[in-house]
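Worksheet: the structure to be examined is printed underneath.
Heads up, one of the protein chains got dropped from this complex, but the rest are sitting where they should.
Take a look at subunit A:
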Amino acid sequence: MLISGTIFTARDAAHKRMFEAVEKGEDLPFDIKDQFIYYVGPTPAMPWMVIGSAGPTTSSRMDKYTPTLLDMGLKGMIGKGYRSEEVVASIVKNKAVYLAAIGGTGALISRTIKEMEVVAYKELGPEAIYKLTVEDFPATVIIDSQGSDWYSIGKTIFNDTKNKEKTQS
């Protein structure tokens, strides 16, 4: 699928700060209701670019914080790799979705990012929260609102087809 619109970036350090804010009863730096968070820590933008290389980072490091954010209305996350059982359950409960972008294709993905604006925690540099305007940002659904997990389905479908081919030949 291709995403166009607004997404927010956050990775380890920004998640920790947002989580601490929630625990203290403070407001989050942006209204996360119905928003998407992209797990990315881009390289510094060269002067002529909107953003540097900007591919996804491993999502599982955010697992500890994700259910809280989903309960607060977050609609989806974009990253790469497995999620914990708690996150999957929370995705189902909150009718959210988890998408993956292709890890290691930061140069390719950066072309789909048209605007970038810092929202909070500027001092964190690449780990700050940015608002991105994207056009045709490529992603794959990994966990849908029913809790199906494409990492295991994809592998099973592939292996079944392969084994069928093997027995036929």
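Basically, a residue touches a chain if its C-beta (ideal position, glycine included) is under 8 Å from a C-beta of that chain, and two chains touch if they have at least 3 such contacts; residues count from 1.
Rule of thumb we're sticking to: contacts and distances are computed from a predicted model.
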Checklist entry - Can you pick, from "Sarcosine oxidase subunit delta", "Xanthine dehydrogenase YagS FAD-binding subunit", "Fumarate hydratase subunit alpha" or "NADH-quinone oxidoreductase subunit H", the UniProt name of the chain not shown? => result "Fumarate hydratase subunit alpha"
Next on the checklist: If I consider the whole complex, including the chain that's not displayed, which of A:I3, A:M18, A:I32 or A:A54 touches that chain?
Outcome noted: A:A54
Item to check | Residue of A:F19, A:Y121 or A:Y151 touching the missing chain in the full complex | outcome: A:Y151
Item to check | Sole contact to the chain not displayed, among A:A10, A:V40, A:M62 or A:M116 | outcome: A:V40
Item to check | Residues belonging to subunit A that touch the chain removed from view | outcome: 13, 40-46, 49, 52-55, 57-58, 60, 80-82, 100, 102-108, 110-111, 125-126, 138, 140, 150-151, 153-159, 161-162
